[in-house]
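Here the complex is missing a single protein chain, while all its other protein chains stay put.
Every chain is named by a letter (A and B) in the order it is written, and numbering of its residues begins at 1.
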Amino acid sequence: MPLLLEVNQASKIFGGLKALDGVSMEVREGEIFGLIGPNGAGKTTLFNLVSGALPVSGGRIFFRQKEISLLPDYRICRLGIARTYQNIRLFGKMTVLENVMVGRHSRTRGGLWSTVLRLPGDQAEKVRSRKIAEEWLEFFHLLGKKEEKASNLAYGEERRLEMARALATEPSLLLLDEPSAGMNPQEVRDLNDLILKIRRQGKTIFIIEHNMRVIMDICDRIAVLDFGQKIAEGPPAEVRANPRVIEAYLGREA
Amino acid sequence: MFDAYTSQILTFIGINSILALSLYITALAGQLSVGHAAFMGIGAYTSTLLMTKLGWPFFLTTTCGALAGGFFGFCIGLPTLRLRDLYLAIATLAFNIIWVVLVMNIEAFGGALGIFNVPKATNNTIVYISLVVLLFFFYRLKDSRLGRAFRAIEENEEAARAMGVNAVYYKVYAFTLGALLAAYAGALYAHFVTFISPHDFEVDRSIEILLFVVLGGAQTFIGPVIGAVLLTLAPEFLRFLAEYRLLVYGLMFVVIMLIRHEGLIEEDTFSWKRWSKIFRRENRAPAP
Partner (left out) sequence: MLAQQLINGITLGSTYALVALGYTLVFGILGMINFAHGEIFMLGAYIALLLVTIGHLDIFWSLIGAMAGAAVLGMIIERVSFRPLRKVSILAPLISTIGLSIFLRSLAQVIFGAESTRFPVSIKTEFYQLGPFQVSLLQIVILAVSFGIMAVFQVFIKKTKLGKAMRATSESLHTAGLLGIPVDRIILLSFAVAAALGGVAGVLLGLNFNAVSPLMGKMVGLKGLTIIILGGMGNITGAMVGGLFLGFVEVLSVGYLTSSYRDAVAFALMFLVLLIRPTGLFGRVVR
(Lines give C-alpha, C1' and ligand atoms only; values in the text may rest on other atoms or scores of the structure.)
Protein backbone atom coordinates (compact mmCIF):
# COMPACT_ATOMS: atom_id res chain seq x y z
CA MET A 1 0.00 0.00 0.00
CA PRO A 2 1.30 3.46 -0.85
CA LEU A 3 2.58 5.67 1.90
CA LEU A 4 0.16 8.44 2.76
CA LEU A 5 1.71 10.10 5.76
CA GLU A 6 5.34 10.01 6.79
CA VAL A 7 6.53 11.53 10.05
CA ASN A 8 10.31 11.75 10.12
CA GLN A 9 12.06 12.51 13.43
CA ALA A 10 9.43 15.06 14.43
CA SER A 11 10.15 17.12 17.53
CA LYS A 12 8.26 19.78 19.38
CA ILE A 13 9.61 21.97 22.13
CA PHE A 14 7.47 24.24 24.30
CA GLY A 15 9.63 26.67 26.24
CA GLY A 16 11.90 24.26 28.03
CA LEU A 17 9.68 21.23 27.63
CA LYS A 18 10.32 18.65 24.93
CA ALA A 19 6.83 17.38 24.11
CA LEU A 20 7.97 15.26 21.18
CA ASP A 21 11.43 13.89 20.69
CA GLY A 22 12.41 12.52 17.31
CA VAL A 23 9.22 10.62 16.60
CA SER A 24 8.92 8.75 13.30
CA MET A 25 6.10 6.70 11.85
CA GLU A 26 4.30 5.95 8.62
CA VAL A 27 0.64 5.64 7.85
CA ARG A 28 -0.25 3.67 4.74
CA GLU A 29 -3.18 4.43 2.53
CA GLY A 30 -6.38 2.69 3.54
CA GLU A 31 -5.25 1.58 6.97
CA ILE A 32 -6.53 2.48 10.39
CA PHE A 33 -3.50 3.46 12.41
CA GLY A 34 -3.80 3.87 16.15
CA LEU A 35 -1.75 6.04 18.48
CA ILE A 36 -1.76 5.25 22.15
CA GLY A 37 0.20 6.22 25.22
CA PRO A 38 -0.25 7.56 28.71
CA ASN A 39 -1.63 11.06 29.21
CA GLY A 40 0.85 13.74 28.34
CA ALA A 41 2.85 11.45 26.07
CA GLY A 42 2.56 13.87 23.18
CA LYS A 43 -0.17 12.25 21.09
CA THR A 44 -2.28 15.35 20.51
CA THR A 45 0.90 17.35 19.97
CA LEU A 46 1.77 15.01 17.13
CA PHE A 47 -1.67 15.56 15.65
CA ASN A 48 -1.13 19.30 15.97
CA LEU A 49 2.09 19.01 14.00
CA VAL A 50 0.56 16.87 11.28
CA SER A 51 -2.51 19.08 10.89
CA GLY A 52 -0.34 22.19 10.89
CA ALA A 53 -1.88 23.72 13.99
CA LEU A 54 1.63 24.01 15.39
CA PRO A 55 4.96 24.31 13.61
CA VAL A 56 7.54 21.55 14.04
CA SER A 57 10.59 22.33 16.13
CA GLY A 58 12.54 19.68 14.30
CA GLY A 59 12.09 16.86 11.82
CA ARG A 60 9.90 16.68 8.73
CA ILE A 61 6.44 15.54 7.83
CA PHE A 62 5.39 14.35 4.38
CA PHE A 63 1.95 13.81 2.96
CA ARG A 64 1.80 11.91 -0.34
CA GLN A 65 5.56 12.44 -0.57
CA LYS A 66 5.11 16.20 -0.37
CA GLU A 67 6.62 18.02 2.60
CA ILE A 68 4.00 19.70 4.75
CA SER A 69 6.10 20.48 7.84
CA LEU A 70 6.08 24.20 7.17
CA LEU A 71 2.62 24.60 5.71
CA PRO A 72 -0.14 26.44 7.59
CA ASP A 73 -3.11 24.43 8.78
CA TYR A 74 -5.66 25.70 6.30
CA ARG A 75 -3.42 24.65 3.42
CA ILE A 76 -2.84 21.23 4.88
CA CYS A 77 -6.58 20.82 5.08
CA ARG A 78 -6.88 21.60 1.40
CA LEU A 79 -4.28 18.96 0.65
CA GLY A 80 -6.50 16.38 2.28
CA ILE A 81 -5.95 16.08 6.04
CA ALA A 82 -8.85 16.74 8.39
CA ARG A 83 -9.19 16.30 12.13
CA THR A 84 -11.41 16.20 15.15
CA TYR A 85 -10.54 17.40 18.63
CA GLN A 86 -10.23 15.75 21.99
CA ASN A 87 -12.34 18.44 23.62
CA ILE A 88 -14.71 19.03 20.69
CA ARG A 89 -14.49 22.33 18.90
CA LEU A 90 -17.76 22.92 17.21
CA PHE A 91 -19.14 26.27 16.17
CA GLY A 92 -21.82 26.32 18.85
CA LYS A 93 -23.74 29.32 17.64
CA MET A 94 -24.06 27.94 14.14
CA THR A 95 -26.49 25.22 13.12
CA VAL A 96 -25.54 21.61 12.55
CA LEU A 97 -25.74 22.06 8.82
CA GLU A 98 -23.74 25.30 8.91
CA ASN A 99 -20.99 23.55 10.84
CA VAL A 100 -20.66 20.97 8.11
CA MET A 101 -20.87 23.68 5.45
CA VAL A 102 -17.78 25.28 6.98
CA GLY A 103 -16.10 22.00 6.23
CA ARG A 104 -17.05 22.54 2.60
CA HIS A 105 -15.19 25.84 2.55
CA SER A 106 -12.00 24.64 0.97
CA ARG A 107 -13.84 22.73 -1.75
CA THR A 108 -15.96 25.66 -2.85
CA ARG A 109 -15.36 29.14 -4.16
CA GLY A 110 -17.07 32.40 -3.62
CA GLY A 111 -16.44 35.56 -1.71
CA LEU A 112 -17.88 39.03 -1.61
CA TRP A 113 -19.47 39.18 -5.04
CA SER A 114 -21.07 35.78 -4.99
CA THR A 115 -22.69 36.82 -1.72
CA VAL A 116 -24.59 39.57 -3.42
CA LEU A 117 -24.96 38.39 -6.98
CA ARG A 118 -26.44 35.08 -8.01
CA LEU A 119 -23.90 33.91 -10.56
CA PRO A 120 -25.02 30.67 -12.22
CA GLY A 121 -21.70 28.88 -11.75
CA ASP A 122 -21.60 29.60 -8.06
CA GLN A 123 -25.20 28.59 -7.64
CA ALA A 124 -24.73 25.09 -9.03
CA GLU A 125 -21.70 24.60 -6.84
CA LYS A 126 -23.58 25.86 -3.81
CA VAL A 127 -26.39 23.39 -4.38
CA ARG A 128 -23.98 20.51 -4.89
CA SER A 129 -22.00 21.43 -1.79
CA ARG A 130 -25.07 21.55 0.33
CA LYS A 131 -26.09 18.15 -0.96
CA ILE A 132 -22.72 16.69 0.00
CA ALA A 133 -23.02 18.27 3.46
CA GLU A 134 -26.45 16.75 3.95
CA GLU A 135 -25.20 13.37 2.77
CA TRP A 136 -22.55 13.38 5.47
CA LEU A 137 -25.15 14.41 8.02
CA GLU A 138 -27.25 11.48 6.88
CA PHE A 139 -24.22 9.18 7.21
CA PHE A 140 -23.89 10.24 10.84
CA HIS A 141 -27.65 10.15 11.54
CA LEU A 142 -27.80 13.90 12.12
CA LEU A 143 -29.83 15.00 9.14
CA GLY A 144 -32.97 15.41 11.20
CA LYS A 145 -31.21 17.95 13.39
CA LYS A 146 -29.65 19.99 10.64
CA GLU A 147 -31.28 23.29 11.68
CA GLU A 148 -30.55 22.75 15.34
CA LYS A 149 -27.94 24.93 17.05
CA ALA A 150 -24.77 22.92 17.50
CA SER A 151 -24.60 23.87 21.16
CA ASN A 152 -27.93 22.13 21.75
CA LEU A 153 -26.70 18.72 20.74
CA ALA A 154 -26.13 15.78 23.01
CA TYR A 155 -22.55 14.75 23.62
CA GLY A 156 -22.55 11.79 21.25
CA GLU A 157 -24.17 13.89 18.55
CA GLU A 158 -21.51 16.53 19.00
CA ARG A 159 -18.78 14.00 18.36
CA ARG A 160 -20.51 12.78 15.26
CA LEU A 161 -21.02 16.31 14.01
CA GLU A 162 -17.32 17.01 14.37
CA MET A 163 -16.60 13.97 12.26
CA ALA A 164 -19.17 14.95 9.66
CA ARG A 165 -17.62 18.38 9.47
CA ALA A 166 -14.16 16.93 9.03
CA LEU A 167 -15.33 14.55 6.34
CA ALA A 168 -17.04 17.35 4.44
CA THR A 169 -13.59 18.71 3.68
CA GLU A 170 -13.04 15.62 1.47
CA PRO A 171 -9.91 14.44 3.23
CA SER A 172 -7.84 11.42 2.32
CA LEU A 173 -6.51 11.25 5.86
CA LEU A 174 -8.72 11.68 8.88
CA LEU A 175 -7.18 12.41 12.29
CA LEU A 176 -9.48 11.39 15.13
CA ASP A 177 -8.51 12.51 18.62
CA GLU A 178 -10.04 10.25 21.27
CA PRO A 179 -13.45 9.98 19.61
CA SER A 180 -14.67 7.39 22.09
CA ALA A 181 -14.10 9.53 25.19
CA GLY A 182 -17.12 9.50 27.44
CA MET A 183 -18.93 6.75 25.55
CA ASN A 184 -20.53 3.62 26.95
CA PRO A 185 -19.67 0.18 25.50
CA GLN A 186 -22.59 0.12 23.09
CA GLU A 187 -21.73 3.56 21.80
CA VAL A 188 -18.13 2.44 21.37
CA ARG A 189 -19.28 -0.51 19.26
CA ASP A 190 -21.34 1.85 17.13
CA LEU A 191 -18.34 4.13 16.81
CA ASN A 192 -16.18 1.24 15.63
CA ASP A 193 -18.75 0.38 12.97
CA LEU A 194 -18.86 3.99 11.91
CA ILE A 195 -15.09 4.23 11.57
CA LEU A 196 -14.96 1.05 9.51
CA LYS A 197 -17.71 2.47 7.32
CA ILE A 198 -15.64 5.61 6.84
CA ARG A 199 -12.66 3.53 5.85
CA ARG A 200 -14.79 1.74 3.28
CA GLN A 201 -15.43 5.17 1.77
CA GLY A 202 -11.76 5.22 0.89
CA LYS A 203 -10.42 7.20 3.82
CA THR A 204 -7.30 6.52 5.82
CA ILE A 205 -7.66 6.95 9.54
CA PHE A 206 -5.12 8.00 12.14
CA ILE A 207 -6.69 7.67 15.55
CA ILE A 208 -5.62 8.56 19.10
CA GLU A 209 -7.35 6.38 21.64
CA HIS A 210 -7.32 5.24 25.23
CA ASN A 211 -10.09 2.74 24.76
CA MET A 212 -8.67 -0.73 24.09
CA ARG A 213 -11.92 -1.90 22.52
CA VAL A 214 -11.40 0.55 19.71
CA ILE A 215 -7.70 -0.15 19.36
CA MET A 216 -8.01 -3.93 19.31
CA ASP A 217 -11.12 -4.14 17.15
CA ILE A 218 -10.39 -1.79 14.31
CA CYS A 219 -6.75 -0.75 14.18
CA ASP A 220 -4.48 -2.42 11.66
CA ARG A 221 -1.34 -1.16 13.34
CA ILE A 222 -0.61 1.01 16.33
CA ALA A 223 2.24 3.08 17.71
CA VAL A 224 2.89 3.85 21.35
CA LEU A 225 4.21 7.18 22.66
CA ASP A 226 5.63 7.79 26.10
CA PHE A 227 7.24 11.03 27.25
CA GLY A 228 7.37 12.25 23.68
CA GLN A 229 9.11 9.21 22.24
CA LYS A 230 7.86 6.24 20.29
CA ILE A 231 8.46 3.11 22.30
CA ALA A 232 6.69 0.48 20.21
CA GLU A 233 4.92 -0.07 16.92
CA GLY A 234 3.15 -2.94 15.24
CA PRO A 235 -0.12 -4.86 15.16
CA PRO A 236 -2.25 -4.28 18.28
CA ALA A 237 -1.94 -7.78 19.74
CA GLU A 238 1.83 -7.67 19.46
CA VAL A 239 2.19 -4.18 20.96
CA ARG A 240 -0.14 -5.00 23.77
CA ALA A 241 2.15 -7.78 24.95
CA ASN A 242 5.25 -5.59 24.70
CA PRO A 243 6.78 -5.32 28.18
CA ARG A 244 7.97 -1.77 27.66
CA VAL A 245 4.46 -0.68 26.81
CA ILE A 246 3.00 -2.42 29.82
CA GLU A 247 5.54 -0.73 32.02
CA ALA A 248 4.79 2.67 30.60
CA TYR A 249 1.11 2.29 31.42
CA LEU A 250 1.54 0.57 34.76
CA GLY A 251 4.10 3.09 35.80
CA ARG A 252 1.32 5.68 35.46
CA GLU A 253 -1.17 3.85 37.62
CA ALA A 254 0.23 5.54 40.72
CA MET B 1 -41.47 65.29 1.51
CA PHE B 2 -40.28 65.79 5.07
CA ASP B 3 -39.63 69.05 6.77
CA ALA B 4 -36.03 70.10 7.11
CA TYR B 5 -35.67 68.97 10.71
CA THR B 6 -37.04 65.46 10.13
CA SER B 7 -35.01 65.16 6.99
CA GLN B 8 -31.88 65.96 8.91
CA ILE B 9 -32.63 63.37 11.58
CA LEU B 10 -33.24 60.79 8.90
CA THR B 11 -29.88 61.53 7.33
CA PHE B 12 -28.11 61.07 10.63
CA ILE B 13 -29.99 57.85 11.27
CA GLY B 14 -28.92 56.59 7.87
CA ILE B 15 -25.28 57.53 8.29
CA ASN B 16 -25.14 56.14 11.81
CA SER B 17 -26.69 52.91 10.61
CA ILE B 18 -23.95 52.53 8.03
CA LEU B 19 -21.39 53.23 10.76
CA ALA B 20 -22.95 50.65 13.02
CA LEU B 21 -22.83 48.07 10.24
CA SER B 22 -19.20 48.95 9.55
CA LEU B 23 -18.33 47.98 13.10
CA TYR B 24 -20.57 44.95 12.95
CA ILE B 25 -18.74 43.42 10.04
CA THR B 26 -15.39 43.57 11.81
CA ALA B 27 -17.04 42.12 14.90
CA LEU B 28 -18.49 39.28 12.84
CA ALA B 29 -15.01 37.93 12.33
CA GLY B 30 -14.29 38.31 16.02
CA GLN B 31 -12.45 41.62 16.00
CA LEU B 32 -13.46 44.47 18.22
CA SER B 33 -12.36 47.86 16.99
CA VAL B 34 -12.53 50.92 19.22
CA GLY B 35 -10.99 53.15 16.60
CA HIS B 36 -13.52 53.16 13.78
CA ALA B 37 -13.94 56.91 13.98
CA ALA B 38 -10.45 57.27 12.54
CA PHE B 39 -11.54 55.45 9.39
CA MET B 40 -14.65 57.59 9.28
CA GLY B 41 -12.37 60.60 9.44
CA ILE B 42 -10.15 59.26 6.69
CA GLY B 43 -13.15 58.99 4.41
CA ALA B 44 -14.40 62.43 5.39
CA TYR B 45 -11.11 64.18 4.82
CA THR B 46 -10.25 62.33 1.62
CA SER B 47 -13.58 63.06 0.01
CA THR B 48 -13.56 66.67 1.14
CA LEU B 49 -10.06 67.39 -0.07
CA LEU B 50 -10.57 65.69 -3.41
CA MET B 51 -13.63 67.79 -3.99
CA THR B 52 -12.35 71.13 -2.75
CA LYS B 53 -8.83 70.88 -4.12
CA LEU B 54 -9.36 68.88 -7.30
CA GLY B 55 -13.00 69.52 -8.03
CA TRP B 56 -13.90 65.88 -8.49
CA PRO B 57 -17.57 64.87 -8.53
CA PHE B 58 -19.33 63.50 -5.49
CA PHE B 59 -19.62 59.86 -6.49
CA LEU B 60 -15.90 59.74 -7.27
CA THR B 61 -14.78 61.44 -4.09
CA THR B 62 -16.94 59.23 -1.90
CA THR B 63 -15.65 56.15 -3.65
CA CYS B 64 -12.08 57.29 -3.16
CA GLY B 65 -12.84 58.16 0.44
CA ALA B 66 -14.13 54.67 1.00
CA LEU B 67 -11.13 53.13 -0.72
CA ALA B 68 -8.75 55.25 1.32
CA GLY B 69 -10.44 53.98 4.45
CA GLY B 70 -10.16 50.43 3.19
CA PHE B 71 -6.48 50.92 2.46
CA PHE B 72 -5.74 52.15 5.96
CA GLY B 73 -7.95 49.43 7.37
CA PHE B 74 -5.77 46.92 5.58
CA CYS B 75 -2.62 48.61 6.88
CA ILE B 76 -3.87 48.46 10.44
CA GLY B 77 -5.65 45.13 10.21
CA LEU B 78 -2.71 43.17 8.92
CA PRO B 79 -0.16 43.83 11.67
CA THR B 80 -2.75 43.61 14.41
CA LEU B 81 -3.89 40.14 13.37
CA ARG B 82 -2.30 38.35 16.25
CA LEU B 83 -3.99 40.53 18.80
CA ARG B 84 -7.13 39.32 20.45
CA ASP B 85 -9.97 40.92 22.33
CA LEU B 86 -8.62 43.43 24.73
CA TYR B 87 -5.26 43.94 23.03
CA LEU B 88 -6.87 44.59 19.68
CA ALA B 89 -9.35 46.99 21.23
CA ILE B 90 -6.52 48.94 22.82
CA ALA B 91 -4.45 48.91 19.63
CA THR B 92 -7.32 50.34 17.60
CA LEU B 93 -7.90 52.90 20.33
CA ALA B 94 -4.27 53.92 20.10
CA PHE B 95 -4.51 54.21 16.35
CA ASN B 96 -7.54 56.49 16.70
CA ILE B 97 -5.71 58.79 19.10
CA ILE B 98 -2.56 58.91 17.01
CA TRP B 99 -4.57 59.66 13.89
CA VAL B 100 -6.35 62.56 15.52
CA VAL B 101 -3.10 64.06 16.75
CA LEU B 102 -1.49 63.69 13.33
CA VAL B 103 -4.36 65.34 11.49
CA MET B 104 -4.48 68.16 14.00
CA ASN B 105 -0.91 68.98 13.11
CA ILE B 106 -1.24 68.96 9.35
CA GLU B 107 -1.97 72.45 8.13
CA ALA B 108 -3.02 71.27 4.68
CA PHE B 109 -5.92 69.49 6.32
CA GLY B 110 -6.99 72.54 8.20
CA GLY B 111 -5.15 71.62 11.36
CA ALA B 112 -7.02 71.67 14.60
CA LEU B 113 -9.69 73.99 13.27
CA GLY B 114 -10.76 71.71 10.48
CA ILE B 115 -12.27 72.47 7.12
CA PHE B 116 -15.20 74.79 6.59
CA ASN B 117 -17.40 75.08 3.55
CA VAL B 118 -17.34 71.47 2.56
CA PRO B 119 -19.64 71.30 -0.47
CA LYS B 120 -23.00 69.89 0.45
CA ALA B 121 -23.79 66.87 -1.67
CA THR B 122 -25.28 64.23 0.58
CA ASN B 123 -28.99 63.72 0.47
CA ASN B 124 -31.31 61.11 1.91
CA THR B 125 -31.72 59.32 -1.37
CA ILE B 126 -28.05 58.47 -1.59
CA VAL B 127 -27.80 57.58 2.07
CA TYR B 128 -30.77 55.28 2.05
CA ILE B 129 -30.00 53.61 -1.24
CA SER B 130 -26.56 52.83 0.20
CA LEU B 131 -28.11 51.53 3.37
CA VAL B 132 -30.56 49.31 1.53
CA VAL B 133 -27.79 47.84 -0.60
CA LEU B 134 -25.81 47.18 2.56
CA LEU B 135 -28.73 45.58 4.32
CA PHE B 136 -29.27 43.34 1.32
CA PHE B 137 -25.60 42.37 1.45
CA PHE B 138 -25.81 41.48 5.13
CA TYR B 139 -28.99 39.55 4.58
CA ARG B 140 -27.25 37.47 1.96
CA LEU B 141 -24.12 37.18 4.05
CA LYS B 142 -25.64 34.96 6.66
CA ASP B 143 -26.12 31.99 4.37
CA SER B 144 -22.99 32.51 2.31
CA ARG B 145 -19.53 30.99 2.24
CA LEU B 146 -18.01 34.33 3.24
CA GLY B 147 -20.40 34.82 6.13
CA ARG B 148 -19.83 31.33 7.46
CA ALA B 149 -16.09 31.80 7.23
CA PHE B 150 -16.32 34.97 9.36
CA ARG B 151 -18.57 33.35 11.93
CA ALA B 152 -16.44 30.24 12.18
CA ILE B 153 -13.37 32.36 12.82
CA GLU B 154 -15.21 34.31 15.48
CA GLU B 155 -16.28 31.19 17.31
CA ASN B 156 -13.14 29.13 17.09
CA GLU B 157 -10.36 30.35 14.87
CA GLU B 158 -8.20 27.27 15.18
CA ALA B 159 -10.99 24.88 14.27
CA ALA B 160 -11.93 27.12 11.35
CA ARG B 161 -8.37 26.99 10.06
CA ALA B 162 -8.28 23.24 10.48
CA MET B 163 -11.35 23.11 8.24
CA GLY B 164 -9.56 24.99 5.49
CA VAL B 165 -10.52 28.57 6.28
CA ASN B 166 -7.65 30.99 5.78
CA ALA B 167 -8.22 32.95 8.95
CA VAL B 168 -5.58 35.56 8.25
CA TYR B 169 -7.10 36.45 4.92
CA TYR B 170 -10.64 36.67 6.24
CA LYS B 171 -9.81 38.64 9.34
CA VAL B 172 -7.97 41.25 7.36
CA TYR B 173 -10.81 41.17 4.87
CA ALA B 174 -13.41 41.86 7.54
CA PHE B 175 -11.33 44.61 9.06
CA THR B 176 -10.74 46.23 5.66
CA LEU B 177 -14.41 46.06 4.77
CA GLY B 178 -15.34 47.61 8.07
CA ALA B 179 -12.87 50.43 7.60
CA LEU B 180 -14.09 50.96 4.06
CA LEU B 181 -17.70 51.26 5.15
CA ALA B 182 -16.83 53.57 8.00
CA ALA B 183 -14.88 55.77 5.60
CA TYR B 184 -17.79 55.83 3.19
CA ALA B 185 -20.07 56.93 6.01
CA GLY B 186 -17.50 59.56 6.89
CA ALA B 187 -17.58 60.95 3.37
CA LEU B 188 -21.36 61.12 3.46
CA TYR B 189 -21.11 62.82 6.83
CA ALA B 190 -18.65 65.43 5.63
CA HIS B 191 -20.76 66.47 2.68
CA PHE B 192 -23.79 66.75 4.87
CA VAL B 193 -22.59 68.73 7.85
CA THR B 194 -20.28 70.80 5.61
CA PHE B 195 -17.73 71.26 8.36
CA ILE B 196 -15.28 68.71 9.66
CA SER B 197 -12.52 68.79 12.21
CA PRO B 198 -10.35 66.18 13.89
CA HIS B 199 -12.54 66.44 16.96
CA ASP B 200 -15.43 64.88 15.07
CA PHE B 201 -13.47 61.67 14.80
CA GLU B 202 -12.05 61.21 18.24
CA VAL B 203 -12.29 58.18 20.48
CA ASP B 204 -15.63 59.48 21.75
CA ARG B 205 -17.09 58.88 18.33
CA SER B 206 -15.63 55.38 18.17
CA ILE B 207 -17.26 54.64 21.49
CA GLU B 208 -20.53 56.04 20.22
CA ILE B 209 -20.41 53.64 17.28
CA LEU B 210 -19.57 50.83 19.66
CA LEU B 211 -22.64 51.67 21.68
CA PHE B 212 -24.87 51.32 18.61
CA VAL B 213 -23.73 47.72 18.35
CA VAL B 214 -23.75 47.06 22.08
CA LEU B 215 -27.30 48.38 22.47
CA GLY B 216 -28.73 46.72 19.41
CA GLY B 217 -26.86 43.49 19.80
CA ALA B 218 -24.33 41.81 17.57
CA GLN B 219 -26.32 38.63 17.01
CA THR B 220 -27.99 39.86 13.87
CA PHE B 221 -27.29 42.60 11.36
CA ILE B 222 -30.52 44.35 12.30
CA GLY B 223 -29.35 44.83 15.86
CA PRO B 224 -26.68 47.46 15.15
CA VAL B 225 -29.10 49.34 12.91
CA ILE B 226 -31.76 49.42 15.60
CA GLY B 227 -29.12 50.56 18.03
CA ALA B 228 -28.14 53.36 15.68
CA VAL B 229 -31.75 54.40 15.16
CA LEU B 230 -32.53 54.50 18.86
CA LEU B 231 -29.37 56.32 19.84
CA THR B 232 -29.71 58.89 17.08
CA LEU B 233 -33.27 59.62 18.14
CA ALA B 234 -32.55 59.55 21.85
CA PRO B 235 -30.93 63.00 22.12
CA GLU B 236 -34.07 64.45 20.57
CA PHE B 237 -36.27 62.82 23.18
CA LEU B 238 -33.83 63.47 25.96
CA ARG B 239 -33.34 67.10 25.08
CA PHE B 240 -34.78 68.12 28.40
CA LEU B 241 -31.90 66.46 30.12
CA ALA B 242 -29.51 69.02 28.69
CA GLU B 243 -26.21 68.80 30.52
CA TYR B 244 -27.24 65.53 32.15
CA ARG B 245 -27.38 63.87 28.76
CA LEU B 246 -23.92 62.34 29.01
CA LEU B 247 -24.67 61.09 32.49
CA VAL B 248 -27.59 59.10 31.17
CA TYR B 249 -25.59 57.99 28.17
CA GLY B 250 -22.79 56.59 30.28
CA LEU B 251 -25.15 54.98 32.74
CA MET B 252 -26.91 53.31 29.85
CA PHE B 253 -23.81 51.24 29.04
CA VAL B 254 -23.68 50.07 32.63
CA VAL B 255 -27.35 49.20 32.77
CA ILE B 256 -27.43 47.40 29.43
CA MET B 257 -24.51 45.22 30.46
CA LEU B 258 -26.30 44.28 33.66
CA ILE B 259 -29.72 43.67 32.24
CA ARG B 260 -29.17 42.40 28.74
CA HIS B 261 -25.57 42.23 27.73
CA GLU B 262 -26.24 40.62 24.37
CA GLY B 263 -28.16 43.69 23.26
CA LEU B 264 -31.75 44.23 22.33
CA ILE B 265 -32.10 42.15 19.22
CA GLU B 266 -31.54 38.44 19.51
CA GLU B 267 -31.34 35.96 16.69
CA ASP B 268 -34.92 34.91 16.94
CA THR B 269 -36.44 38.28 17.86
CA PHE B 270 -37.97 38.42 14.42
CA SER B 271 -38.86 34.81 14.07
CA TRP B 272 -42.45 33.80 14.24
CA LYS B 273 -41.52 30.51 15.83
CA ARG B 274 -40.16 32.08 18.95
CA TRP B 275 -43.08 34.38 19.72
CA SER B 276 -45.77 31.88 18.81
CA LYS B 277 -44.31 29.56 21.41
CA ILE B 278 -45.53 31.89 24.12
CA PHE B 279 -49.08 31.80 22.87
CA ARG B 280 -49.11 28.07 22.51
CA ARG B 281 -47.83 27.57 26.03
CA GLU B 282 -50.49 29.82 27.47
CA ASN B 283 -53.30 28.18 25.58
CA ARG B 284 -52.42 24.65 26.46
CA ALA B 285 -54.90 23.09 28.83
CA PRO B 286 -53.40 22.04 32.19
CA ALA B 287 -52.62 18.33 32.56
CA PRO B 288 -55.21 16.34 34.50
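In the analysis below, a contact is a pair of C-beta atoms (placed from the backbone, for glycine too) under 8 Å apart; a residue touches a chain by one contact, two chains touch by 3 or more.
From a predicted model like this one, the values you see are computed outputs, not experimental measurements.
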Key: Given B:L210, B:A228 or B:I265, the one touching the chain that is not displayed   = B:L210
Inquiry  = If I consider the whole complex, including the chain that's not displayed, which of B:L19, B:A68 or B:A89 touches that chain?
reply    = B:A89
Query = Considering the whole complex, which of B:M104, B:L135, B:A234 or B:L264 touches the chain not shown?
reply = B:M104
Residue among B:L32, B:L135 or B:L264 touching the omitted chain = B:L32
Query = For subunit B, which residues touch the unseen chain?
reply = 32, 79-80, 82-83, 85-87, 89-91, 93-95, 97-98, 101-102, 104-105, 112, 203, 207, 210, 214, 243-244, 246-247, 249-254, 256-258, 261
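The definition used in the following text is that only the chains that are shown with their structure count from here on.
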Inquiry  = Quick check: how many Å separate the C-alpha centres of subunit A and subunit B?
reply    = 40
Key: subunit A-touching residues of subunit B, taken from the complex the two chains share   = 136-137, 140-141, 144-149, 151-152, 155-156, 158-167, 177
Request  = Under the touch definition given earlier, write down the residues of subunit A that touch subunit B in their complex.
outcome  = 51, 53, 72-74, 77-78, 82-83, 85, 89-94, 98, 101-103, 105-112, 114-116, 126, 165-166, 169
